[in-house]
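Can you keep this structure in mind? I'll have questions shortly.
For this depiction, one protein chain was excluded, whereas all remaining protein chains were kept in their positions.
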Amino acid sequence: MGDFFEYLKSEWSFASAHPELAFAILVIGYGILMIGFFAAFAGPVTWIERRVAGRMQCRIGPNRVGPQGFLQWLADGMKNFLKEDLIPNDADRILFRLAVYPVFAGVFLTFVVLPFGPWIVGADLDVGIVYLLAVTALVVTGIIMSGWASNSKWALLGGIRSAAQMVSYEVAAGMALLTAIIPGGSLSLQGIIEHQGGWPWQWLVFFSPATFVAFFVYFVASLAEGNRTPFDLPEAESELVSGYNTEYSGMRFLFFAFAEWGNLYVIGAVITAVFLGGWRIPGVDLATQTNNLWLQLLGAAIFIAKASILVSVTIWLRWTLPRLRVDQLMMMCWKYFVPIGIGLVVFSLVWQLVAAAVPTWVTGAVSVLLTLAGAALVAGMFWRAWYNIRSGKDTPVYKWLI
Amino acid sequence: MDSTQSKQSVSDDLMILNMGPQHPSTHGVIRFIITGDGEVMQRAVPHVGYLHRGIEKLAEGMPYPSFVPFTDRVDYLAAMFANHGYALAVERLLGLEVPRRAEYLRVIVSELNRIASHLIGVGAMAMDIGAFTPFLHGIREREKLNDIIEELCGARLTYNYVRVGGVAFDIPAGLDRKILSFLDTFEPLMEEFNRLITVNEILVKRCANVAIIDAETAKSYGLVGPNLRGSGVDWDLRRDLPYSAYPEFDFKVCVGRGVRGTLGDAYDRFVVRVEEMMESVKILRQALAGIPEGDIMAKVPRKLKPPKGEAYAAVESARGELGYHVISDGKDKPYRVKIRAGSFTATSIIEHASKGLMIADLVVLIASLDVIAPEIDR
Partner (left out) sequence: MTFEETVARLQEKFGDAVEGADERDAGRPGLLLGVYVRPEAVVDVCRYLHDTPELAFEQLSCITGTDFQDHIQLAYVMMSYAHREVMAVKVKLDRDEPSVHTVEGIWATANWHEREVYDLLGVYFEGHSDLRRLLMPDDWVGHPLRKDYKEEPDYHGIPTTRDKALGKY
């Protein structure tokens, strides 16, 4: 917000006259905008998730409330407000009520550092990445509180499983992010994005083989952080009847779910910012983008679009894969991801040394090769899907919008 | 709480969990009392009886043909087999011979029902492990089967179709073409299903080497059907104690091979069920091709009064040996009907097989045994 505020001071006399007040208004306004964005993203994402899930499962999904069921999430929200707020008799009343807030705050506070454009960011902290990881850990406390306070063994099991899972995958996620930060040279998210470019071969994911692998490692680790299938053991419906939020009802329950869907955006946004070039527009350099308001907004749109693609991959994975058992999950983290992460960090450091010693066209060529590899992967997936669809004899015809 | 709980010496760090009668995972209304420390269980004791309706006692008060709808409710997912077993037992008491066309129709509906039941069995197992989509794909196929059987006998779930002496209705015109076109689309869809879930690494990791039941234990605990064959025992009532028109068909008995794990683990039972569905398709094609003309019901008197005697007839249901021990004393109501269900013995092995498993594995164990609660309690 700092840069934007400097610009505002020159345009708006009120801002230069009363800087603190104007800054406070700006910041609060941005906070409200972010809450609005959070809600406006989480709600429709549930709609998309349910329609996509329905389509994958040969059924329709919500299509009654609003056009093609678009307002279903509003209806669910209103219904949950009207529900009775049940607190189990022997539950720890204070902790039970309190548990929701760390979970929600942990997810929402990450929006402070998530950028949308060169100036459209809450606060470009110098330690943005560390702040992100730290604040996501708040969610763990909330989950343990809810698991314990519910006074139910199943909820407790779910809470403990979730806490163990999130804490472990923080380490793996941190390692993967570190791999990407080393070439970027800065811990702040804006700094990392500014280091990348608009074109795919300028993205950090294609910078070196280490960051390429780190992209996948971070994606999987952030799925585990967000309790999404294949890591949704804490909420495993068939075993634990919804795990740590079993005893919650009404709006409290919905807040947990709300935080989870908002977290989807955070996953997508962090990956986009760190690995996929953020809000950079292909062919436009930094200064031009910063000076032009429309280019800034275009950058924001590109950022949200890239994040949304990742969100849809997450949704797709949820309805395809079964879930891992808790010990397999932990084994995967500690026996595979953490050593791989350490290896990636070392590789990235070595790569920095190599890149300094070697002529620039070599690193450029590696980037282009990795870009082609990435493009081949994506193209291969699309081809397989097309092939499977074509070779399936039974093609039921449904008239849907999505 | 059970009085036996006080007899067990529960040490301080053992937790007693109740996987209650209502639970999204257990296949029906069964209650498990799990003792364990956190994730790893020491034992999981099943408490059954929530669905005990006294069907066997009810049988003693109604004429022989009237009992057939009750047999539907013994195993509602495989109702044709339940009807068939009872009809077979009473026919053995009467010494009645069923016309060949009726036998072929019995085989056709039995195999259709086997496919339908296994679709739910493997689908529910996948769903318990977290993959929601394959279950719904299975339900989609099952809808087509339900439509076919509804056209045949009017009911989608509890058919009351196989009666004493034959079957109730004849195949309407065009239904055999519908069944054949369903079979034509079913095989590629099973290919897709297998690609989606059967060879999925995560499912394999969850099911392979989990809940291993070796052959001797399986035989001693009375497991039957796909559970027994998954442990490597090559026993199938259709081939070994043949009944109905099965001797005329050529099919393979699917036995577990320890593919991707140890012989007798949950994955073997899963794969046996998937393979059995494909074998049923083969039998159906043969039956539809060779169905003879004739009556669909033998000449049965209105009041059935079998002479004194006992008969035990077992059919190879989707869940294994569904046996009916019918004792007649010469009157028109049975003196005793005892139903032997595969799920009864499968539930009894859960306590033994659950030692040392994790709670997530218990869910896999129950799902792999394809337990249906009404069969246990009757």
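First chain written, first letter: the chains are A and B, and each begins at residue 1.
Going forward, a residue touches a chain if its C-beta (ideal position, glycine included) is under 8 Å from a C-beta of that chain, and two chains touch if they have at least 3 such contacts.
For clarity, every value in this text was computed on a predicted model and none was experimentally measured.
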Result, missing-chain neighbours among shown chains, is B
Can you say which of B:32, B:159 or B:344 touches the chain missing from this structure? B:344
The listed residue (B:219, B:285, B:305 or B:333) that touches the chain absent from the view is B:219
Contact residue for the chain not shown (choose from B:94, B:152 or B:318): B:94
Residues on chain B that touch the omitted chain in the whole complex? 2-4, 48-49, 52, 54, 56-57, 88, 91-95, 217, 219-222, 224, 233, 235, 240-241, 307, 309-314, 321, 323, 325, 327, 335-336, 338, 340, 344-345, 347-348, 352, 377-378
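Just so we're on the same page, only the chains that are shown with their structure count from here on.
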Mind listing the chain A positions that touch chain B in their complex? 53, 56-59, 153-154, 157, 160, 229-230, 232-233, 236-239, 241, 319-328, 388, 391-394
Chain A-facing residues of chain B, complex: 15, 17, 23-25, 38-39, 126-133, 136-137, 140, 184-185, 188-189, 192, 196-197, 200, 202-203, 205-206, 358-361, 363
